[in-house]
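A single protein chain has been removed from this complex, and every other one stays in its place.
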Amino acid sequence: MNLQDIIVEAEGGQQMLLNMGPQHPSTHGVIRFLVKADGEVISEAIPVVGYLHRGIEKIAESMPYAGFIPFTDRVDYLAAMFCNHAFVTAVEKLLGLEVPRRAEYLRVIADEMNRIASHLIAVGSMAMDIGAYTPFLHGIREREIINDLTEMLCGGRLTYNYMRIGGVSRDLPDGFLKRLKGFLDRFDPGFINEFNRLIGGNEILVRRCAHVATIGADEAMDMGLAGPNLRASGVSWDLRRDMPYSCYPDLEFDVPVGRGFRGSLGDSYDRFMVRILEMSQSARLLRQAIEKLPDGDIQAKAPRKIKPPAGESYGAVESARGELGFYLVSDGGETPLRLKIRTGSFSAMWAIHRKSAGCMLADLVVLLASADIVAPEIDR
Amino acid sequence: MNVYAQTLMEWLKVPEAYLVYVRIGVFFVYALVALTFGALFAGVTSWYERRVAARMQSRIGPNRVGPQGILQWLCDGVKCFLKEDLVPKEADRPLFRLAPYPVFIGIVSTFVVLPFSATVVGSDLNVGLVYLIAITALVVAGILMAGWSSNSKWTLLGGVRSAAQMVSYEIPLALSLLVVVVPAGTLSLQGLIRFQGGAPWNWLVFQSPMTFVAFFLFFTSALAEGNRTPFDLPEAESELVAGYNTEYSGLRFLFFFFAEWMNLYVIGAIVTAVFLGGWRIPGVAWQRQAGSPLLELVGFALYLAKSLVVVNVIIWLRWTLPRLRIDQLMKMCWKYFVPIGMVSIVLSMLFTALVTAVPLLGRITSIGLLVLGGLIGAALLRRTAYAFSSFPDKPYFKWMV
Amino acid sequence: MGSFGKYFRNIRNSAGSILDGMAVTLSWMFRRPYTIQYPDRIGRPVQDLIAPRFRGLLEVALPLCTGCQLCQRTCPIEVILVEVKKGADGNRYLTRFDIDVSKCMVCGLCAEACPTGAIRHTREFEMSCDDIRKLVLHYVTEPVLPYKPSARIDAAAVPPVGSIVKRLTRDRHAPYVPYVPVEPPSAEAPPTREGKP
Partner (left out) sequence: MNGEAIYEQLRDRFPDKVSETRGQGPLKCVYVKPEAIEEVLIALRDQETLGFRHLSFISGIDLKEAIEVAYGLISYSLKVLILLKVTLDHENPTVRTVSHIFSAANWHERETFDLFGVKFEGHPDLRRLLLPEDWKGHPLRKDYKEEPFYHEMPTTREPLLGRS
C-alpha cells in the first residue's frame, strides 16, 4: 500500500486525514506524519521519514576513514560528539588501536558535556511543545555555556569533529577546566532544581504527560528502544555500564530508571524525568573525570593513511538518544565496504508509529517530544 | 456620557431640541477616544509583553525601534498593512473576509460599559454584566467563521476547539459574576463599583469566601475566554500550527491580534471593576468622586493601575505555564468550575442574608480573606526569594537594555 | 476524611507548583539577560568574543604556502583547489589557490594537515552575499613563488590571522566579477617573492 492509497482510504472513510509536517512547529526538523484522526483522537499516525536522507552511509563507502569523521557530525546535530565517538571506536576496534588514557578522559568529558546539552534541548523543547516557552530558553541558555566550552575545546559549536582515530584532535585549552567547573557548580544542583521548580513539577505538565503513551518494558525491548526511552520503561540498560567502553569503568555513576514518577511506568513523564536525572549523573561524571584526568598523550600512533585489515566491527556508545552503533565492514581497502549507522531515533520513531493509536492530537506532540526525536538521525 | 452632553449643552447654550444631536456628537467623540485608547493599549502591550517575556527568558527583547523599542508595534502594524491580504484558493471567500470583524467588534463593544472613572463611561447599562457576556460571545462566532472558512484542517480544529472552549467557559464566567451580583444587588458595572469601597477590605473579592472563590473562577474563565495560556488551545502553536488564524495574513491577521491584546485590557478592566474596587479611592465617597475632575483623574489612574496589575499577571502566567489538553480543559470547566460556581451562588445568598443580620461577621470575614490573600502573596514572595538564593545569578535591576 | 484531605492536598500542591514556576519567572525579571546585542552595542567586534580555536572561514597565508597540495588531498569534499605551474624562467609558481566557501563544512582537516600553517581557520564568519560564485575565494591574484621550508621568513611578512579573509570578503556585496586565471610569468615580467592576494 503506498501513500496515495492511505490518503484515498482515509478520505473516503469516516476519518479525517491530517498532514502533520514536514513543516510543522512541533515535528522538530522535517518529519511528516499522516495522521488519521477522528476529531482530536488519532487512530493512526503514519510517519513519513526521509526528508533529511543525505545518504551518509553511501558517502562513507567513498570516503577515507579519517575524512569521514566530519560527516558523522551530521548524523545527529544535537549530539554530534557521540557520533564521532562511535565511529572512531569502530575503526579503532578494527585497527586494534590502544587509545591513550588522557584521550579517553577527554572523550568522556566531551561526551558528557554533549549529553547535558542534548538533554537540555530535549526537556526544554518538550516543555515548549506542551506550551511553556520559557523553560526552553532557560535550557538554551545553559546549553549556550556548553557550546562556548566546546568551542573553546574544538572550535565547533554544533559540528565538532573533535575525535580522531586513536585519540582526540586537541588537548584542553587554558582555563577550560576552570570554566567547566564553574558551569557544573551552577548547573547541578542549581539549575536542575530551578528547572524542576519552573516546569518539571508543574501540575499542568504532569497532567499532560503522565499516563500518556505508556510503553511497558517488554514492549520497549521488542520495539528496539534504546537509551533514556528504554530506561524510562524500567529496563536498566546503559552501554556505559553494561558494555563498557572508553574510561567509564573508572567512573562512578547511577543509571536512572523510570519508576512511574507521577503516573504509570514508561509514560511520557518518566521519559522527561529520566532525562533530567541523567543530566545530573552527567554532571557527576564530569566532576569525576576532571578530578581523575591523567596526563599524557592525546593521540595514539595511528598510521597516516588508515587502512584497516579486512573484518567487521561494531562500535557502540550510549548516545543521548540511546545506543548509537556504527557497524563497519572493511575489505582491507582505504574506504569501508559498508557502514551501517544504528541510531536511537530510528527505533524511537517506530515506537511512535506503534503508540500513536488512541492518543489525542496534543498527546502525539507530547509523545514525539518525549521520545526526543532528531530527524537527521532517522534519515541519515 | 449623558451627563457630559447635558453639561455641554448648558455651557454652549444650545436649545433643548438639539439634545439628541449633541448626545450623538458626544458619543462619537467618546467612541473615538475609547477606540484610540484600546488601540494604543493593544499596541503598546504587544511590545510590552514581548519585553517582559524576553526578560523572563533572560533575553533582551525588541529594543531597536524608538526608545527601548516602544514603537515596535507601529512597525509591526505597518508591516501588516503592507502585506498582501491572501485568501486561500479553496476558502469560503466572503466568510473568510468577514471573520475578523465579529472578533474585533466583540472586543471593542465592551468599551460601551467599561468605565474609566466615576462618570466617564459609555453607557452605564443596568444590565451591564449581561451585556458584557453577550457581546463577547460574538468573538466565538468570528473565530468559528475563520476556522471554518479557511478550509484547512488545522484552522477547523482550532475553530472547533475554540467554540467548544468559549461556549463552555461562558457558564462559569456568568456564574462567578452572579456570585458577586448577589451581595451587590446590581448588574451595572458602575453600580458594582459604587457598592465596593476604596480600601481592599471593602472590595468585592474579599467580601465573602464565595466571592473570593468567584474571583479565581472568573479570572481563570476569562483567560479561557480570551484564549490566553494556559488555555490557548485554539491557537496552540505546537499542535495546530497557529489554530484558526493559520491562513490569515496582512490586515486581517492584524485584526485578530489587535483583538487579542485589547482583550487583555478588557479582562483586566472587568476584573478590576467587579472585584478590585474599580475607580474607588480609599476614604472618599463615590458621590464626591463623581463631582471633582481631580478625583476623577485619580480614580482613573487607580483603575488603570489595578487593571495593569491584572494584565501583568496574565502576561506572567502566559510565560510560565504550559497549556492544558482539550479534554482536561473541558473536564475542568464542567466537573469543577460549574459545580463550584453553582454552590457558590447558593452559599453567597445564605451568607448575604447572614451578614445583613450580623454586620460584624462581614467585617471579620473581609479582614480574614485579606489576610489569606496576603498569605498567598507571601508564599509567592518566599518562593521568589528562594529562587534568588538557589541560583548563582545575582539580582540585576537595570531594566533598560 | 482521607480522600477529602487528599483532594485539598492536591489543590494545594497544584497551586504550589504553579506558584513555584511563577516565582522562577519573576526572579528572572530581575536578573541580567544573557543575550548580547549582535552586531552592534557590544563595544568590540564580535570576532574578539569567540574562542581562539573557533573554526571560521579558511584563509591562506601565501608567504607560508609551499604548494604541496596536502590540504587539497585531505579535504573530504574537494573544497580546495591548488594549482602549481611552471613559468618561463623554469621556476614553479603557485597560480591558483581557491577555496569554495559555499561548500566548505569547516571541519578543520586541511588546517591540521598543513605542514607550515599556511591554511588556517579564522574567527571571521560573515560571508553572506547574493551570488554563490562570490563564495569562491581566490587567494592567488598574481603568480607566487612557493615558500621553501629552508628559507627563513620574516614573521612580519605573514599577515595576522583573519586579515586576509577580511580583505577578500570586504566587497562581497559588490557585483560579481568573473575570475581571471593567473598565468605564470612569462620571461619579461620579473617574478616577485611576496604575492599580494
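Order of writing sets the labels: A, B and C. Residues in every chain begin at 1.
Following the convention adopted for this analysis, a residue touches a chain if its C-beta (ideal position, glycine included) is under 8 Å from a C-beta of that chain, and two chains touch if they have at least 3 such contacts.
This is a predicted model, so every value here is computed, not measured.
For the chain excluded from display, the touched partners among the shown chains of the whole complex are A, C.
Within the full complex, the residue among C:A15, C:M29, C:M105 or C:L135 touching the omitted chain is C:L135. Screening C:E78, C:E126 or C:D171 for touch with the missing chain picks out C:E78.
Looking at subunit A, the residues touching the absent chain are 1-3, 49-50, 53, 55, 57-58, 61, 93-94, 96, 221-224, 226, 235, 237, 242-243, 308-314, 316, 323, 325, 327, 329-330, 337-338, 340, 342, 346-347, 349-350, 354, 379-380. Mapped onto subunit C, the interface with the missing chain covers residues 78-79, 81, 83, 96, 98, 100, 102-103, 132-133, 135-136, 181.
Methods note: only the chains that are shown with their structure count from here on.
Chain-to-chain contact here is organised exhaustively, every possible pair of chains being in touch.
Just to note, of A-C and A-B, the chains joined by more C-beta pairs in contact are A-B. Centre-to-centre spacing of subunit B and subunit C amounts to 52 Å, using the average Cα coordinate of each chain. Taking the mean of the C-alpha atoms as each chain's centre, subunit A and subunit C sit 28 Å apart.
We define each chain's centre as the mean of its Cα atoms; on that basis subunit A and subunit B are separated by 44 Å.
Shown for subunit B are the residues in touch with two or more other chains, namely 56-59, 319-321, 383, 387, 391, 393.
In subunit C, the residues touching two or more other chains are 18, 20-21, 23-25, 28, 34. Those residues of subunit A that touch subunit C in the shared complex are 63-64, 66-71, 73, 134, 138, 141, 144, 148, 151-156, 159, 161, 169-170, 173, 194, 197-199, 201-204, 206.
The touching residues of subunit C, when paired with subunit A in their complex, are 13-14, 17-18, 20-21, 23-25, 28, 34, 50-55, 74-76, 105-109, 112, 121. Within the complex formed with subunit C, the subunit B residues making contact are 52, 54-60, 316-317, 319-321, 376, 379-380, 383-384, 386-388, 391, 393-397, 401.
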